[in-house]
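All protein chains but one are shown at their positions in the complex.
So, chain A:
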Amino acid sequence: MTTADIAAPRQDPYHIGHGHGHGSLARGHGEGGPAPKRIIVGYGFWIFLLSDIVMFSAFFAAFAVLQGETAGGPSGKDLFDLRITAIETGCLLISSFMCGMASLAAEARRALWFHAAMAATFVFGAAFIYLEVREFWVLVEQGAGPTRSAFLSAFFTLVGCHGLHVTAGLLWLLTMMAQIFAKGFRPDILRRYLCFSLFWHALDIIWVALFTVVYLMGAGA
């Protein structure tokens, strides 16, 4: 949908560029004018997501270093139920897919399909959070809370931080549904939706690293 606005030659009233609209439309070479707002917003949010991933990498590093420090307490082998992890993974994957469907519906300007896909995204995301909270609850009940050992501190920090991101994403999702409902497919609302969908897909990528490193490798693979 952006191809049209991208393709249209930018007005350049001061003739700053060399091409004066005839030559290359490449941006960032002093020609073609500034990039459309959608590209700038998307790129800026992409930089934020990468910095968020760098923050997660610090938690991953802490977990990797502290994995063996169980202080005589339970290790991942004793605690993790991989069936729950598999269901959580499925929930998040379907949620990410449904978010993609919502993106397509937004591009096609189909409000009903958009809200249906977003509702499905929310349901699967909420199911993921429910399973994770329940898992945490069971662990704390067993006396394997974050205070038990360095391993469990690192585990709760890493997985909990991802869970907090997903919770914030769910709130953002509801906000986006309300905004599309109230204001329609306006360009500024669609830019916000672009950021939300990037955020949601990025959380799924972090979960891939998480279930591999924490659960599969931690459960004694």
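Just so we're on the same page, a residue touches a chain if its C-beta (ideal position, glycine included) is under 8 Å from a C-beta of that chain, and two chains touch if they have at least 3 such contacts; residues count from 1.
In this text, contacts and distances are computed from a predicted model.
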Hidden chain of the complex, named as in its UniProt record, picked from "Aspartyl/glutamyl-tRNA(Asn/Gln) amidotransferase subunit C", "Ethanolamine ammonia-lyase large subunit", "Carbohydrate ABC transporter permease" or "Cytochrome bo(3) ubiquinol oxidase subunit 4": "Cytochrome bo(3) ubiquinol oxidase subunit 4"
Candidates A:Gly42, A:Pro74 or A:Pro146 - the one touching the absent chain: A:Gly42
Contact footprint on chain A, counting only the chain that is left out: 1-3, 6-7, 24-28, 32, 35, 38-39, 41-43, 45-47, 50-51, 53-54, 57-58, 60-62, 64-65, 82, 86, 89-90, 93-94, 96-97, 100-101, 103-104, 107-108, 194, 197-198, 201-202, 204-205, 208-209, 211-213, 216-217, 219-221
